[in-house]
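To start, the structure under review is shown below, and the notes come after it.
One chain of protein is taken out of this complex; the other chains stay put.
And now, chain A:
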Amino acid sequence: MNTAVAAPETDPLLASVPPAIQLKGISKAFGPVQANKNISISVKPGTIHGIIGENGAGKSTLMSILYGFYKADSGQIFINGKETQIPDSQAAIKAGIGMVFQHFKLVQNFTVLENVILGAEDGPLLRPSLNKARGVLKQLAEEYELNVDPDAIIENLSVGHQQRVEILKALYRQADILILDEPTGVLTPAEADHLFRILDNLRKEGKTIILITHKLREIMDATDTVSVMRRGEMTATVKTAETSPERLAEMMVGRKVLLQVDKKPAEPGKPVLEVENLRLTDEKGVERLKGISLNVLAGEILGIAGVAGNGQSELLEVLGGYANATGTIRVNGQEIDLTGKHSDGQSRRARGIAHVPEDRHREGLIMPFTAWENTVFGYHRDPKIQSGMLMDNAAIKAEAAAKMERFDVRPPNPKLAARNFSGGNQQKIVLAREIERNPDILLVGQPTRGVDIGAIEFIHQQIIRLRDEGKAILLVSVELDEIFSLSDRIAVMFDGQIMGERIPSETNEKELGLLMAGITDTAHAKMPASPMAMSEEEVQEAAEIEADAQAESELTPEVPQDAEAPSETEVKLTTTDAGAEVAPVEAQVDETAPDIRTDAAPDISADDETKTEAPAAADIASPTMPHEEPMTFSTDPVDVETPPAKTEAISLGSLSATLTQSTPERPKSPDTKSDPIKDPEEGGKDG
């Protein structure tokens, strides 16, 4: 469909090229709420266009209009310069638009192939379609690093791979325009990194990509142009290179935003919460907590950093009383029951532990309940709010109104159902409930997830205020910025263990990034000055060498001394995370030359090393990664079962780049491979 624009595509800046997508004056209202107001936007072919805005700014509505889920009240849509009606998603697909939803639309117990052809079958018999799809998938995998085992069952795939299937689905339907709605929300940093490499490849092939997100960092890293939405209006469209995160944030909320939090130095007192050797094995038999020990002192915030899924949620659940674990927990010196009848949320609250759970939709609030009913949730048995046999609803309502006033919940209407509040205001209701109980200990999980920037400031202030009142606060967050700005001490969790504790002023994102990847020996793991130590040519070269080595796996590998056992090489590949690919070929292409460092020579610098060691790595990899069982490599670090043992290769450049805001200029080229770092201490075998 691009034939008309094929020629000018070589210079997309020419004004004569019709934009891939052009929206003119799109408006859409839901009842009294104007979700989109007169929005116009134009996206050039072959670019990545970011749309950023707070929750509820209207980003998703706009994209739903483009994909035919909603009908705009007014306005026009032009695809490749031609006005197009998009009454439903079928029409959108026909127009070459593909959408990757935040929550994937995959049939869990179908294979990848079956999912890809679903709705795009060629005839009544499946076999020809499946065969055709297999060929197309293979080709796409080569073109875009979109490697997924076509015969894998979806539910066995990691989230990152499932997302790739979604992208493949769109490409299989010949999408030229790809819309991704908050694609990284569910991904680990390494998976996110891989995704952006895929997007980059797609862009190079002339595909147009719209990236919806509220993460400034992703916009800065990945996009060519960016549009900012605020309250249903498009406030600005700028070239990404010509703006800054601060400027974007300001445009998003319409005022200057302090990304830093003002706080006094902590005045820690005695330990209030002491945890010793906490262990938890889930119902699948996977050990989620492997002997956690930590203390939280009065008047301090202990931040738990870590990639999601490394046991932080389980830790909160155990402390909050709704998961069973073994070990010891002491509150103000007194041990609490960890199992049986006296271990539940009620008993924890009685001991002065308040808990702002990670997921306010599933746990923190009852969405259909009114705000006032939610303000006593979990504390509803408190004798103070009973009158005789009944609950004193009048008193609860009055108290709720006061709490909502104090916590600036908008609208301050206690009779409104919780689901009718925005994310930030819902979170304020939860915080108001927990903080106003004046607990000794506050557990906070992801306090600002899905919360708009204005509310983030307020929530952070409240947490710090509680700290200054001498309470012990345990903060779990996957946002490293948040951990840094709030915590007085930072503990890093990886694979159900605490990898280390740091003082924020004495550490940096890179060091934490290493710990989050399970590497404790940060002193020895020398970082290259630049995460992009390897040039394009070098990457190319390394990849070629690898490919060769792959082809002739007979080659005698130049195995480092301590890497002789196959398990060690497996370990390496498992932990490379983004590189843990379907087939060995990918593993190499992706993660590129994971170089191996031995105990004996722990600090070879990355520059020299990559070239010399790359072939060795490839050689080691090939015998242990048979084609037959490609999907056994999990990208989820939690699945790593064996204790840290041997080698590890981590694509650190990608990791730190995704985790920190301080490296806004991450190049788009996919050469994060260049600085793999291994630590002799770490590793694990695939579960």
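As a working rule, a residue touches a chain if its C-beta (ideal position, glycine included) is under 8 Å from a C-beta of that chain, and two chains touch if they have at least 3 such contacts; residues count from 1.
What we mean here is this: contacts and distances are computed from a predicted model.
K.L.:
Looking only at the UniProt record of the hidden chain, which name from "Phenylacetate--CoA ligase family protein", "Putative aldouronate transport system substrate-binding protein", "Succinate dehydrogenase hydrophobic membrane anchor subunit" or "ABC transporter permease" is the right one?
P.N.:
Matching the unshown chain against "Phenylacetate--CoA ligase family protein", "Putative aldouronate transport system substrate-binding protein", "Succinate dehydrogenase hydrophobic membrane anchor subunit" or "ABC transporter permease" yields "ABC transporter permease".
K.L.:
Touch as defined at the start, partner being the missing chain; which of A:E363, A:E399 or A:D452 qualifies?
P.N.:
A:E363
K.L.:
Just to verify: which one of A:E274, A:E314, A:E373 or A:D488 makes contact with the chain not shown?
P.N.:
A:E373
K.L.:
Specify the residue from the set A:K204, A:R381 or A:R410 that touches the hidden chain.
P.N.:
A:R381
K.L.:
Looking at the full complex, which residue from A:G68, A:G232, A:G320 or A:G352 touches the chain that isn't shown here?
P.N.:
Result: among the candidates, A:G320 touches the missing chain.
K.L.:
Please identify which residue in A:K59, A:H194 or A:R349 touches the non-displayed chain.
P.N.:
In the full complex, the listed residue that touches the missing chain is A:R349.
K.L.:
If the missing chain were put back, which residues of chain A would it touch?
P.N.:
Within chain A, the residues that touch the unshown chain are 29-32, 320-322, 344-349, 355, 357, 359, 362-369, 373, 377-378, 380-381, 386, 389-391, 393, 416-417, 420.
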